[in-house]
Each structure stands twice: as structure tokens, then as C-alpha cells.
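Here is the structure we will look at, set down as C-alpha cells.
Excluded from the complex is one protein chain; the other protein chains are retained at their positions.
Just so it is clear, A and B label the chains in written order, and each chain counts residues from 1 on its own.
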Amino acid sequence: MATTAEMRLDGNAVAGLLREVFAMEATVALVSCAHCGSAGAIGAVEVYAHAPGVVLRCPACTEVVMRFARVRGRLVADLRGVGTLSLPASPDPR
Amino acid sequence: MATPGSSSVTAEPVAAWRPAEVREVVHETPSASTLLLDVQGWPGHRAGQHVDVRLTAEDGYQAQRSYSIASAPEDARLAITVERLDDGEVSPYLVDDVRAGDFVEVRGPVGGWFVWDTRDGGPLFLVAGGSGVAPLMAMLRHRAAAGSDAEATLLLSARRPDDVLYVGELETLAGVRVEITYTREAPSGWTGYARRVDRSMLAEVAPDPERDPRVFVCGPTGFVEGVAHDLVALGYDPSRIRTERFGATGG
Partner (left out) sequence: MPISRGFRRRHAEPPAGAALPPGQYLTEGFPVLSAGPTPHVQLDTWELSVTGAVDPERRWDWEAFRALPSETITVDIHCVTSWSKLGTQWEGVSVDTLLEGVEPLGGYLVADCYGGYTTNLAVEDVTDGKAWVAFAYDGEPLEPEHGGPARLLVPHLYLWKSAKWVRSLVFTEHNEPGFWETLGYHDHGDPWLEQRYG
């Protein structure tokens, strides 16, 4: 039996999913945890993908940072666990 | 090569699924095969990125998995190496059943965290558990194809000689130090490492922490977490250690 410790992945594993949500390569974005404030790349957060949805957790405090589920052809995101998100800005002048 | 995420309005989004034709299947080991793919409209990739692969059955059932890209950005075809999980659904099909001319779909490339470019320089320290060597192989192939002289060391943990991926190619990589450790069964007459990767092995093999190497660790979750923990304890800068966990992905 696989233990949940062995099933834990990192943010890289959901790069495809995150690209659907953020329309950019999000694993290099920096995210801070709304619970404990620690920050790091999304590529380095802990991911639990073996569930009805996908859960990203803070590697420092294990609280939920983001959750995603595919529901009736829609991708639902809960970002309440995010403190701040820091993304590379678009180089395009607008 | 197109830059992933570039804002050209005409480019197909990277999140789009693209048909990919299997052009060749290389049976690497008794439990792993490499698929060489031609992907329509492939935008190019960086070493260490991966792709999502989707299979569609006759009855419309779909299954999706994520695989590291093993080929260099410079290579003509996209290569993924798949290891069979016996109770899996996708991996037995890709390892044993798929053949040249078959189609799958791919989405990507994705991932920007676990990547290395020759411009990033070295020293490069790569640590692989089993088939976790695949994205690290993409980095070493990129290093060779781009003519980089960055110092590179690969520490590969394998259960037994049969399990070592890319074994012939590893022997011929110029300027790369390759250390293999066998955890279950070593070849007869083997004088190298024959144990799980531990702190003293890392201390012997890794470039000195003072030289601030870029470290990439890929493998099963427990392996990756153990190695990363030991490297930090040995004084390596956590911000230079990038990890990719395989986990028990359900096959």
C-alpha cells in the first residue's frame, strides 16, 4: 500500500494544471502561505493529487495553499490559502 | 525555440493538447521504455521540463499522466521514458503495448522550476533515484549538445544493474562524472557504491558546498526528501537545491 508520504508530490507535478489556471508557467511564481507567511516557488510546494481534487500545501506548515477540482467541465480554484503571489511581469508594453 | 509562455497571440497555448505520433520505442530495461515522439506544433522545451500525456480509449475513456522529458531541447524528437508500475493503467500500455505509428496526445512543455540551461552554468550536481534520471538526462544531453563545459556530476541510485536507464550513453558522456550505487544487487566484481544514498556518500561525490553547485534531485518521494535533507545538513544552500518527486503516481 502506498503511504500518503510516498504519494506526496511537488508543484512541478501540476505545472500543466496550473498553466490552465494562470495561463503562464506558474511553477516559478513565488507564493506565500496565508497561514504561516513562509514563501517559496510554487514548484516547491507539496502536492496531493490522489484525491477528488488537487491540493497544494505549504511545505513549512502543511496548511492548504491552493485547491483545484474539475467540476462539470469547469476547473474550480480555491486560492484562500494564498497570501501573495509574485509572478514574472509581462514584458509587453501595454 | 519558442519561449513557453511568450505572448504571441497566434501561438497555440501551451495548455492545448497536441497529437503526438510514436516514431520509435526503445526498450531501455525490462521495466522501462523510451518513446520517441513527433509532436505537431511542438514549441520546444527546456531541459528538466515535463509533459502531460493523455490516452484515449476506443470507448472515449481518457487517462492522463505527467512524464519528464528525457531528450535535449536540441534533439529532433521528444523523448519520454516510462517505467512500468505493475498495477498501473497507463504505464503498462506505454512500456509494453505501444508501437511506432500509434498516437497519444501531449500537453506542454510544463514546469519552469526544475530546469537547467547551459547559461545557468555549473557546477552541476544531479542525484537520481531509479527512473528519476530521465529529466537529469535531458540536462546532460543538453549540456553535450550545446557544447557546454560546465562541471557535471551524476549520482544515480539503482536497485540492480538491469534497472539502470541509458547505461550505454552514460558511459560515453564526455566530461561528466557518473557514480552509480546499487541498493539491492551489484554487478559481480563491483567495487563502487552498493548501498542507499547517504550523507557520507553525498559528501564524497558532490562538489564542495563552497563552490555553490546547482543541485537537482529527482526520484521517488522518500528518496528525494532524504537526499535534500542530507544535502542541507551538509551545508548546501537550500535555495540551490531543486527537487522533483515521482511519488506513487498510480501508474
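Methods note: a residue touches a chain if its C-beta (ideal position, glycine included) is under 8 Å from a C-beta of that chain, and two chains touch if they have at least 3 such contacts.
Because the structure is a prediction, the values reported are computed rather than measured.
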item	value
Hidden partner chain, touching residue among B:74, B:89 or B:162	B:89
Contact set of subunit A toward the excluded chain (per top definition)	1-5, 7-8, 48, 50-53, 55, 57, 62-64, 67-69, 71-72, 74, 76, 78
Footprint left on subunit B by the chain that the document does not show	17, 19, 55-59, 61, 63, 87-89, 92-93, 97-98, 102-105, 250
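Everything below uses one rule, namely that only the chains that are shown with their structure count from here on.
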item	value
Geometric centre distance via CA averages, subunit B-subunit A, whole Å	22
Subunit A residues within the subunit B interface of the complex	2, 5-13, 15-16, 18-20, 23-25, 27-28, 41-44, 49-50, 90-92
For the subunit B and subunit A complex, residues of the former touching the latter	4-5, 7, 13-15, 49-50, 52, 66, 107-108, 110-114, 220-222, 242-250
